[in-house]
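Since the structure comes first, as structure tokens, the remarks are kept for the end.
This view holds just a subset of the chains, kept in their places.
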Amino acid sequence: MGGIVVPGESSRVSASIPVGAPGKHQGYLTVPHSRNDSAWGSIQIPITSIANGEGPTLLFTGGSHGDEYEGQIALLKAARWLQPEMIQGRVILLPSLNHPAVLSASRLSPIDGLNMNRAFPGRRSGTPTEMIAHYVYHQLLPLADVVVDLHSGGKTLEFVPSVIMHDLPDRELHAKTLAALQAFGAPAAAILTELDSEGMLDTAVESLGKIFISTELGGAGMTTATTVRIAEQGVRNLLTHFGVLRDDEVASSQPGLTLHTPEAGCFLVSHDAGILEMLVELGDRVVPGQPVCQIHHFQEHDREPAVYEATASGILWCRHVPGLIGRGDCMAVIACDYEL
Amino acid sequence: MGGIVVPGESSRVSASIPVGAPGKHQGYLTVPHSRNDSAWGSIQIPITSIANGEGPTLLFTGGSHGDEYEGQIALLKAARWLQPEMIQGRVILLPSLNHPAVLSASRLSPIDGLNMNRAFPGRRSGTPTEMIAHYVYHQLLPLADVVVDLHSGGKTLEFVPSVIMHDLPDRELHAKTLAALQAFGAPAAAILTELDSEGMLDTAVESLGKIFISTELGGAGMTTATTVRIAEQGVRNLLTHFGVLRDDEVASSQPGLTLHTPEAGCFLVSHDAGILEMLVELGDRVVPGQPVCQIHHFQEHDREPAVYEATASGILWCRHVPGLIGRGDCMAVIACDYEL
Amino acid sequence: MGGIVVPGESSRVSASIPVGAPGKHQGYLTVPHSRNDSAWGSIQIPITSIANGEGPTLLFTGGSHGDEYEGQIALLKAARWLQPEMIQGRVILLPSLNHPAVLSASRLSPIDGLNMNRAFPGRRSGTPTEMIAHYVYHQLLPLADVVVDLHSGGKTLEFVPSVIMHDLPDRELHAKTLAALQAFGAPAAAILTELDSEGMLDTAVESLGKIFISTELGGAGMTTATTVRIAEQGVRNLLTHFGVLRDDEVASSQPGLTLHTPEAGCFLVSHDAGILEMLVELGDRVVPGQPVCQIHHFQEHDREPAVYEATASGILWCRHVPGLIGRGDCMAVIACDYEL
């Protein structure tokens, strides 16, 4: 971002409920969308707002990428069980932030091809993805103290289930965020330095001095009973951590692993196209020089596969999912141990 | 099939190598395919033939569905390491039987939309999938004593890794096949009764009185180091079991589980469309009445999810992978214990 | 058809309800359909069966073409209000016969591109449209005494709302069908001679010696309150006419118009491509030589439009809907008066 945009601008997106008002309200954000098959059509994004008494405001988003489901399920469930009388403060839930992408089960919006998490702070009269980003930035972020954006690996990546924050220059904000990270209760916690953070919701929130927590829970375009449970418990743990929910069943525990990705060499990128064979399992420890995966040139079946070795020491934190891989695709990420 | 087709008819598909001849030969099956972007184009399917001395002929196929990879990888590797001097008999390897489907990473052929495993015995002047089936049926099956067709769950299903045979009316064939099934060395073995076996390679081979072994190894359109290892070891074990390979490192072990799917109720089919949440993990035991999964109506976010319960007692053997599910999709298969 | 197929063959389509059994049953026909996005997927077609006591069996179908809605709405409503105790006999309701076409709001099936009403008597192991036709022909027609197939103009045609029968060589069948035609209560009734009746449900039913009634109600891919009312009343009138329903509110009246299309000249076919301008309204009377429509060559804007004149005397019974028209499209049908 070439300078911070001050949030608060009016939006072409409208809410059917009084977001943040006392009580429980369920409705839709309406994004105008004239189409060939509906001249006066619109996109309706489910939103739930629950408020009671005094306390901080937590904004939870899922479905920023349409093919990531743990967050969507956990927030759809929270939107049913959370009641005003259980809380002190405000909870705003957007289970399917990029609703068109969710409907098409794709990472990017099928309408404008945009990546929601590179579209912030958005544009008032832009494409649907940009209009949604603009609404969140200008109308919701001013209400929020804490933003939790629940991601997973989607159809093409798979992760050791992890809660994530960034290494923040503002040390006070860093400390508060770190406390929330530990409270989430995921098996692993990662402190990342984004190589290219332009346009992310993360960056937008952090530059406003607010707490931002993200996750990478599973992947392969699916969920398991285990990964959904991590997401649900994480939502409950954060609500409790910030004093919004009085929860006697706190299940939060320190993460078993704390990780980071300090070097570009942590990311293994393919220079071949073919069938990917992983040689280690997700979560396995690897050392430099150890073969991590190989690519079979299946059309030239007398050619030797291309072998890729680890250049860092750590665990296989993330892997490419599809059986076919192309040149330039990320095959694997090795995450290194990080002393908190 | 409305009557057995006698194999042996001439084919429009041609092989660039003398399939079954002594020695090791690697080349292509050529399927003529006139296209808008290549008037005199063709499809080239990799094939390897290795023969030496006396012994049975084993035909191995992978990539019958393009998005199933364990078989493809195991056979690409076998095509490199297997040498004539190691064997007595013949091995024919087709790692990517439906090559156009493999190239597009899809279950069905992108050219004709056909399912290779419902296209047997094929048609001489049919579409590419039908021409391939016709070639296999008329030119390769007459050479083979044993056919091994390596399947996995593909992009939309995931299985407890299993080796598979059918309950065969010919009890002698059944016994020989059962011995091979046990030799394969997979974690689970399943004896299935297909509901709808018309057009399958399985049916085509079995009706010729030959041994047929199949698998379902993993899924989600990916592989893991573990599932590839099961496929590689299974290929090696079968070669040894039939006396083709003299292998000192035999790793075969009895399957940990023997299963079948005796009732239609083993298959849970969705009557809802939405986000699928599995409530049990693959391989977990379930009892009748236990909730197995639920579907969230994410657009009507105030509606309760639809819960589906098990109607049989057994383990969760197979599940739907994608986060979104539609009406009529198979959500889960419960397999019951089977006494061999 | 090159000879009558005798119905009764087993089908790959299965019903979740006992079709034709006493009582009211609502469920689905399941058509197996393996897809890239659901390996073990199926198509679920809603079906309702209501039976009580003795009486004839009426089979009603809507959605044979996916973009025709009056029949779909009338049958969805009938499936709710009809109860066993109201009737003597059996009523089978298929509001969306070609369910995939209904889902895509298109005339033809998006899966196989086929026209349901040219697919009879179907194929057991054919494409989905052919499998549905096969099921109807082999499993439902044997149960039925009367078949009523509710059509409309769809997205590209619009009709004077009409009930339709064919001129039948079997004069007894003709008389019974004519009585039903008059009982339906539509504004117009047409007795057609199909130019090309191969593959139609009409032909399949009539050749079995059963009564067949069809309709063309409105069009433009939409409905109006009036055209839905005609369909609903027609269903009720036929049930009453055949003694299945005891209805005190019989609203049947003689059709205001009786029509036929005796000559090829009744069909005006375009030899131009451009913007269609109709010069008369649907239902207007025209005489030979009268301009009926003209086509504007909008890209060559200094060229005179091509004018098309009526060659028969009658009313404008049917017209092309879309503003653009291509060479070979039917622009209009002039129906002539017919003395019953």
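General remarks:
All chains are identified by letter, namely A, B and C, in their written order; residue positions are counted from 1 within each chain.
Going forward, a contact is a pair of C-beta atoms (placed from the backbone, for glycine too) under 8 Å apart; a residue touches a chain by one contact, two chains touch by 3 or more.
The shown structure was predicted, so the numbers you read here are calculated from the model rather than taken from an experiment.
Of the identical chains in this model, 3 are shown in place, and the full complex in the file is built from 6 copies.
Keep in mind that, in the parts below, only the chains that are shown with their structure count from here on.
Between chain A and chain B the CA-based rotation angle works out to 180°, given as a multiple of 5.
Chain B and chain C have centres, each the mean of its CA atoms, that are 43 Å apart. Once the centre of each chain is set as its mean CA position, chain A and chain B turn out to be 36 Å apart.
One inter-chain figure worth recording: chain A and chain C are separated by 50 Å, centre to centre, where each centre is the mean of the chain's CA atoms. Looking at chain C, no residue sits in touch with two or more other chains.
Of all residues in chain B, those touching chain A in their complex are 26, 44, 46, 48, 67-69, 72-73, 76, 79-80, 95-96, 102, 105, 158, 220-226, 228, 275-281, 296, 298-299, 301-302, 304, 321-324. Within the complex formed with chain B, the chain C residues making contact are 12, 28, 30, 32-44, 125.
The part of chain B that touches chain C in the complex is made up of residues 65, 67, 106-108, 115, 118, 153-157, 196, 198-199, 267, 269, 271, 320, 322, 325-330.
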